[in-house]
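Every protein chain except one is present and positioned as in the full complex.
Our next item is subunit A:
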Amino acid sequence: MPPTSTFNTPSSLEILISYMGMFGMIAVIVLVIILVFKMEKIKELKTELAKLKRAFEELDGQAKLIVQTDVELHKAQEELDKKISSLVTLQKLSRLISTTLDEEEIFQKLDEKHITELGFDRAVVFCRDETKGYLLKAAIGYTAEEADRIMKLMTGMPLLMDTVMNKHKVLSTLEMDRAAKETPHLLSMLGLSSFVCAPMMQKEGAVGLLLMGSESPYTHMTEGDKDLVYILATQIGQSIENAKLFEEQWHAQQELENKIQLRTKELSAALEEIKVVSKRKSDFINAVSHELRTPLTSIKGYASILAAGKLGELPAAAKERVEKINKHSDNLSELINGLLDISRIESGRVEMKLEPLDLLNMAQSLADMLAPPMKDKNVEFVVDIPEGLPQVRADKGQLERVFINLIGNAIKFTPPGGKITVAARPVDNAMIQVGVSDTGIGISEHDLKKLGEEFFRVDNDVNAKVKGTGLGLSLVKRIIEAHQGTFSISSQLNHGSTFSFTLPKM
């Protein structure tokens, strides 16, 4: 029997297993290590994920906060935008309305374009009428048939009418007062989702109402809308008032104009009558003067013959009477000549021979002519006319009469030692003013007003002594007026007078 070993030699399988066990062990260990690392990584990742999730949730939370804040911002911005746009339109509309002075035209200016720009879709305007109650003045966004229906139904809204028209309140879909009971009916009647209704105010209260509304159920009225409609309604109310005032004023003006026209007609007729009377007067004076002059010439002639003693010497008493007749005849003749001159000038029968005249030359030649009486009274005569003064356009003979009359008067009323000045200056481009001043007794304010009237003579010592016709200044005034000039007198009692007149330049 072959010997046997107590120890079995390991088979290749066992060797493999033992090796595998070693590798397995190593692999398991490695795997365990990897797993531990992975677990650690997963743990880390989980922590990161939790962090990210938290951050994500936090960001989402912040987004919610942003949205909530942004909502308010949008709301405020939208309201502001709407207000600004509406104000621009309101300003445009107000300008259009306020420049309209016809009541009906005011309502025509309220058109769909402006209503849309103000942020509304439709509008109605009612005005209070004393006889008919309420009148529909405008229905924007409605057909004519719809407007008729609105007119009928609107008057059946007593609470709304009372709130707006009598209590002057702005009513809208924002309010919930007693008038709100009528709101649903009003909205369905007008086909609106929201509205604002405001009184059209005037000084004496509401004249009507303006209702503006939106069809869109998504348009919400705001306090800003209420303000806007109220401003527009007030503007319309005031424009209506202005239009009425203008109309009243226009009627008053028309009435006034009619009255003025009537009065002007009456005055023209009176003036014509006066002209006729004046012409008759001139004709009468002319005729009478001529009629008087013929016998007067005879009287004067015979008186002169008698006074000269050509028919034999007269007794002293008779001679004295005849001389008086002669002197009074001269006075009468002078009076008649003066009247005739005035009459001729007034009636235009005197033709003015207008020619260029040098005032300085004329004044100097007159000074020579009037030198003796001035010398007698010791009156100084001054000519204050600048050399080179433009010539005037006047009738030489008539202008000399003016100067003689005025300077003659001045000599008469200036006491010895006084001064008479003839001055001339240009007034403007067309006229030259001439003044004859004296340092005489002057004229009272009362008499000054009457001076220049025919036959008026100031009641003073000089006039009492010196006879005169009272026609001199009247004649001067007519001559100046016939030259298209003006005549004026200024005087101060006891200090002298100035007689001024203007004449056209060449």
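As a convention for this text, contacts are C-beta pairs under 8 Å (C-beta built on N, C-alpha and C of every residue); 3 or more make two chains touch, one makes a residue touch a chain; residues count from 1.
Please note the rule applied: contacts and distances are computed from a predicted model.
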| message | When one chain of this assembly is omitted, its UniProt record names it as which of these: "FIST domain-containing protein", "MoxR family ATPase", "Aspartyl/glutamyl-tRNA(Asn/Gln) amidotransferase subunit C" or "Transport permease protein"? | response | "FIST domain-containing protein"
| field | Identified contact with the non-displayed chain, of A:S98, A:T116 or A:Q484 | value | A:T116
| query | Where the complex has a chain not shown, which of A:I15, A:V67, A:L153 or A:A287 is the residue touching it? | reply | A:V67
| query | Out of A:S216, A:T297, A:S365 or A:N378, which is the one that touches the chain we can't see? | reply | A:S216
| request: Could you please point out the subunit A residues that touch the chain left off the display? | output: 56-57, 59-60, 63-64, 66-68, 70-71, 74, 77-78, 81-82, 84-85, 111-113, 116-117, 121, 141, 215-219
